[in-house]
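In this view, the complex is presented without one of its protein chains, the others remaining in place.
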Amino acid sequence: MALKKEIIKSLKGKDLICTQDWSKEELDAVLELAHEMKANRFGHKYADCLHKKTFFMFFYNPSVRTRQSFECALTDLGGHAQFLEPKAMRLKTKTSAGEIVKDAGEVMSRYAQGLGIRILEDAIEKYGQGEELLREYAQWCSMPVISMAHDKYHPCQSLADMQGLQEHMKTTNMKGKKILVHWGYSTLVRSWCSVQGSMLLNSRYGMDVTVAHPPGFDLDPEVMETCRKNAAASGGKFTITEDLDKAYEGADVVYSRHWMSPKRYSLEKEEEKKLSEPFKNWRCTAERMKKTNNAYFIHPMPVDRGNEVDDEVADSPRSIIVDIASNRLHAQKAILALTMGDLD
Amino acid sequence: MALKKEIIKSLKGKDLICTQDWSKEELDAVLELAHEMKANRFGHKYADCLHKKTFFMFFYNPSVRTRQSFECALTDLGGHAQFLEPKAMRLKTKTSAGEIVKDAGEVMSRYAQGLGIRILEDAIEKYGQGEELLREYAQWCSMPVISMAHDKYHPCQSLADMQGLQEHMKTTNMKGKKILVHWGYSTLVRSWCSVQGSMLLNSRYGMDVTVAHPPGFDLDPEVMETCRKNAAASGGKFTITEDLDKAYEGADVVYSRHWMSPKRYSLEKEEEKKLSEPFKNWRCTAERMKKTNNAYFIHPMPVDRGNEVDDEVADSPRSIIVDIASNRLHAQKAILALTMGDLD
Partner (left out) sequence: MALKKEIIKSLKGKDLICTQDWSKEELDAVLELAHEMKANRFGHKYADCLHKKTFFMFFYNPSVRTRQSFECALTDLGGHAQFLEPKAMRLKTKTSAGEIVKDAGEVMSRYAQGLGIRILEDAIEKYGQGEELLREYAQWCSMPVISMAHDKYHPCQSLADMQGLQEHMKTTNMKGKKILVHWGYSTLVRSWCSVQGSMLLNSRYGMDVTVAHPPGFDLDPEVMETCRKNAAASGGKFTITEDLDKAYEGADVVYSRHWMSPKRYSLEKEEEKKLSEPFKNWRCTAERMKKTNNAYFIHPMPVDRGNEVDDEVADSPRSIIVDIASNRLHAQKAILALTMGDLD
């Protein structure tokens, strides 16, 4: 199926900071192209659409998979990803001299055709600052600005998740499919971006989203409110519960993953870890999976096996974690092609 | 206009450590090609002249813009820039075992087709050592060695500046144009290379160059002497003054930028910063700009707004800082094409 010309036009140059900024039709176009590109990795008609184009990658926080998948995406499409060290870029702050984002963004837009930014809690002082920085870059850059995961959202991961669900469920119609997103125990203190991003997108697509977490591990209430509105608009449901076992009942998809508490921005990391300790039984087990509708197990990886999930589940035929991780490549290729490429 | 065959031949394999090492005709060729490549970024007839060629980038000091623009230049021209960490290269010193530059240079010349080096005051013990290292590499490398900014000069920046002046003044004849290069207050302690390199090139091109700085902020007297000789040969003028306000009168171009004192190599950074404090009024203001001949404002960026220059000037229509920063890409593409490329 060919992409509509209007969609190609509307996405060229568009930032992707949160999937909420994109229409359902635009998101569908990404997923459609991602499926196509996965089916025909090097032979797709857009396989050279980023020929000689440069994508700057600013990693305020390190990453393995995001770096690998974005850099591969550029190579696949004939372009080049520059791995940059933001620490070398002295931006002006309240207390120190430096360059303003306007100047940096305007110049970088003369060099590159796209900019990716990853900025998580360790690199900021309070929740929302990462998003602010992305939006400030987006304001001044004439090239598209793509979130490679920030404090609030991780839109590329969300789209890779959705691509995986669509391919395994063999449908693009997700209405009524029940997904359980639940907090899982781990000593790896995890960001909110993957789970929040996933809920936002899944509720857009009409899924029944249940979020389960122990007391004290609430996510951003504004994002939760947006999920509720998404569900109301899409005909889905959005529920938050502390009853983990009940939440497993009838699930089509289980997403078990640690996330930090809202206190993380004011607590030392070791103190934050202690908050999780009472909830070691918050784990995706084979026993719990029996209550589901033969659910798929998903996770953005890396997985903390034995804590977030048992090996028995992670290695089962219903675990599609590797497929979803591989979709990071394909979904990102589709996003980059649509926002940076010449697709005419 | 096609480049002369003799110029193409003379520049192939040539090092660029200081613009003084190149003839006026060679520098003209760079500027001509830079203008052409800017006008036709991906469609120029030499757009693939570095196909599969490798350019090693040794950053002894970090950089954002230089890294970005060089790496983009290689991508644009079909080649690849390797971002290398010289700290991994243990060179022999007086006090420690290691490899000699001869061995390193000979081997690297077998791998790559060009070598860029950035080395500034933080990575050396005394002024001139960076230049020495570049010249030593140039001695042993059969590939061209290009300065990506060193303690003495920044030839790529100088050529990007000149490209910007030529495009905005709509002429390649710079004779008699008055440029004021003046010290500006900042707590960012800046290198000499950009300003010294600029004066050298501008005096070659017959401009009237006025350098204004507070007492104690003299630049390299040998470079100043070369500028004087350049001016004498080109029919321009070269003047050094401490009277900032008078220096603004009639200027066609104002270049306001902090630079460190000659004491920097023996002082702690915090002590060096104190030397600038008495001169906070050395700033490019809208008021001062009124005395000029409707001058262009230039700066190699990043700009320390509010210190080196007021926002009102930096954001005015006569500020061409972003254009000049973008010329880093185009001037470097021309330099790399001419020194590394197969242009026949």
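A and B are the chain letters, set down in written order, and residue numbers restart from 1 in every chain.
Basically, contacts are C-beta pairs under 8 Å (C-beta built on N, C-alpha and C of every residue); 3 or more make two chains touch, one makes a residue touch a chain.
Note that this is a predicted model, so its numbers are computed, not measured.
Q: Which candidate, B:E6, B:E99 or B:E242, sits in contact with the chain we can't see?
A: Missing-chain contact among the listed residues: B:E99.
Q: Return the single residue from A:D28, A:E71 or A:E272 that touches the missing chain.
A: Reading the full complex, the residue touching the unseen chain is A:E71.
Q: Sort through B:V107, B:A232 or B:A286 and give me the one touching the missing partner chain.
A: B:V107
Q: Have a look at A:R135, A:H168, A:R305 or A:R318 and name the one touching the chain we're not showing.
A: A:R305
Q: Considering the entire assembly, which residues of chain A contact the chain that has been omitted?
A: 42, 62-65, 67-69, 71-72, 75-76, 78, 80, 83, 186-188, 301-305, 307, 314, 321-322, 325-326, 329
Q: Pick out the residues on chain B that sit against the missing chain.
A: 52, 54, 56, 79-80, 82-85, 87-90, 92, 96-100, 103-104, 106-108, 110-112
As a working rule, only the chains that are shown with their structure count from here on.
Q: Express in whole angstrom the distance between the two chain centres, defined as the mean CA positions of chain A and chain B.
A: The answer is 41 Å.
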